[in-house]
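The complex appears here without one of its protein chains, the remainder shown in place.
What follows is chain A.
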Amino acid sequence: MTTPNKTPPGADPKQLERTATVREIGSQAVWSLSSCKPGFGVDQLRDDNLETYWQSDGSQPHLVNIQFRRKTTVKTLCIYADYKSDESYTPSKISVRVGNHFHNLQEIRQLELVEPSGWIHVPLTDNHKKPTRTFMIQIAVLANHQNGRDTHMRQIKIYTPVEESSIGKFPRCTTIDFMMYRSIR
């Protein structure tokens, strides 16, 4: 029996931010969970602290719902999961669904995790390889490692591509000479 390869950890999303091609927009959304243990809820999921986590407290599938005020372009989803610290609480099968509201969700990605040990980057692209535009994202944990019932999720970040702020519908400039004249501050 071949052991499946472990999911390699991805880069720290902070680096993504520094490239200025994406921006974290979780703060512009309303987050909700299907269930949680007291003291291990949304705040712990969004506190930028990898030590704290969300612990679910209900039946599967466990859901994280992210709702935006307006239709937002989302490019990447980053989830931090660590098998070594969470063992049977570590999610193993995650489904990502998008749509307009709860009854309108469609799955766009399903990923299998095998003993993850860090950040997992989930690109959210539609059929045409462009970032999805949506009102709502739902992350469903369908199964955990070792068939655990509840799940731990330590951190979730959601990224949108940065709009060009320069005038004209052009891609961003690359040299400082151009950037200096791009705007008045």
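Following the convention adopted for this analysis, a contact is a pair of C-beta atoms (placed from the backbone, for glycine too) under 8 Å apart; a residue touches a chain by one contact, two chains touch by 3 or more; residues count from 1.
What we mean here is this: contacts and distances are computed from a predicted model.
Undergrad: Leaving aside the chains on screen, match the unshown one to its UniProt name from "Actin-depolymerizing factor isoform X2", "Cell division cycle protein 27 homolog", "TAF1C polymerase" or "Hemoglobin subunit beta".
TA: Going by UniProt, the chain not displayed is called "Cell division cycle protein 27 homolog".
Undergrad: Taking the full complex into account, find the residue in A:Arg23, A:Lys37 or A:Lys93 that is in contact with the omitted chain.
TA: For the chain that is not drawn, the touching residue is A:Arg23.
Undergrad: Which chain A residues would touch the chain omitted from the figure, given the whole complex?
TA: Those residues of chain A that touch the unshown chain are 17-21, 23, 25, 27-28, 129-130, 161, 163, 165, 167-168, 170-185.
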